[in-house]
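Now for chain A:
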Amino acid sequence: MPLLEVRNLHVCVEGREILHGLDLTVNAGEVHAIMGPNGSGKSTLSHVITGKPGYQITAGRILFKGEDLLALGPDQRAAKGIFLAFQYPVEIPGVTTMNFLRTALNAQRRARGQSGYSTPHFLKRARTVAKQLNIPQSMLKRGVNVGFSGGEKKRNEILQMALFEPVLCILDEIDSGLDIDALRIVAEGINAMRSPSRSMIVITHYQRLLNYVVPDVVHVMSKGRVVKSGDKQLALELEASGYAQFEDAA
Partner candidate 1 sequence: MVAARETVERVARIGVDQYRYGFETLIESDKAPKGLSEDTVRFISAKKSEPSWMLEWRLQAYRCWLTMTEPTWARVHYPNIDYQGIYYYAAPKPKKQLASIDEIDPEILKTYEKLGIPLREVAILEGVEPPPGGPPSANRKIAIDAVFDSVSVATTFKAELKKAGVIFMPISEAIREHPELVQKYLGTVVPISDNFFARLNSAVFSDGSFVYVPPGVRCPMELSTYFRINERNTGQFERTLIIADKGSHVSYLEGCTAPRRDENQLHAAVVELVALDDAEIKYSTVQNWYPGNSEGKGGIYNFVTKRGDCRGKHSKISWTQVETGSAITWKYPSCILRGDNSSGEFYSIAISNGFQQVDSGTKMFHLGKNTSSRIISKGIAAGKSRNTYRGLVSANRNAAGARNHTTCDSLLIGDKCGAHTVPYVEAKNSSVTFEHEATTSKISEDVLFYCIQRGMSQEEAVSLVVNGFIKEVLQKLPMEFAVEAQKLISISLEGSAG
Partner candidate 2 sequence: MDLVLAKAMPEDKANAERAVGNVFAAAHGRLPGAGRIADIRARAFEAYERVGLPHRRVEEWKYTDLRVLMRDVLPLAQQPDAPALRRAQAAVEQSAFEPAIKLVLVDGMFASDLSDVARLGKGVDVGTLREVLETSTSDAMAGLVLSTTADAMISLNTAMATDGVVMTIAEGRVLRRPLHVIHVATASSASHFTRSYLHLGDGAHATVVESFVSAETACGYQANNVTIALVGDQASLSHLRVKADAADAVNISSEIIAVGAKAKLNLFNMIHSGAVSRYQGFVTLAGKGAELAVNGVNLLRETQHADTTLVVDHAAPNCVSRQNFRAVVDGAGRSVFQGRIIARPEAQKTDGKLTMRALLLSDQAEADNKPELEIFADDVNCGHGATSGGLDESLLFYFGSRGLSENDAQALLIQAFLGEAIEGVANENLRDFATAQTERWLKARR
């Protein structure tokens, strides 16, 4: 059974259809890249999989380990191990990153019927993971993303991903706004998490990220559909010839 199955997905926002019958299958352990021009529906797909309010699913279904995902609330999906690294991580003033991480992790564990981590145990784990990602301790004591640089925000997303150990990671333009050094750190963090039991969907505009995070499958999205799928060569072709050739295919 595939880990994630999206079938004939139609999605509207305020009455306008954004996704027009999208299909996508992701097996356990695979890394899929989704590429496409602005407005092709990439972010919408990530929001619909994670259950963001404001989208109407008019047809189709999403199965996660064979279970109907659309029947679950966004927090339940998170507890099942679905993680979204946001394109624009929000700032939450007054809530320290550490407190945020602990509240979220314990909420997920509770939902899975596990006991919450003890404070010392949690702190130790968070510090270890932060160190691997080159995140200074001081950042953990600051408000979530408050005053963080673009690179710090993205690293904070990867920190959360590493800590929560999700089964399906959706990375929405994790490379946007990163310089080459920051990109390398983020990519290393992602690669360290690749495992046969974990799948990833990497949404990006550019081939650049895929030099570091090498995908098993590349999809091209245009106008709310997957118009072409292939291996990593497809990304290189796109880099060379652009998206225009696919505009008509959609």
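Methods note: a residue touches a chain if its C-beta (ideal position, glycine included) is under 8 Å from a C-beta of that chain, and two chains touch if they have at least 3 such contacts; residues count from 1.
A word on the picks: all candidates are chains of the complex that A comes from, given by their letters.
If you're wondering where the values come from, they're calculated on a predicted model, not measured in any experiment.
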Practice item. Looking at chain A, find the partner in this complex that touches it; the options are 1 or 2. Key: 1
Point to revise | Sites on chain A touched by candidate 1 in the complex | key: 50-54, 73-75, 77-79, 83-84, 86, 88-95, 98-100, 103-105, 107-108, 111, 119, 141, 143, 160, 164
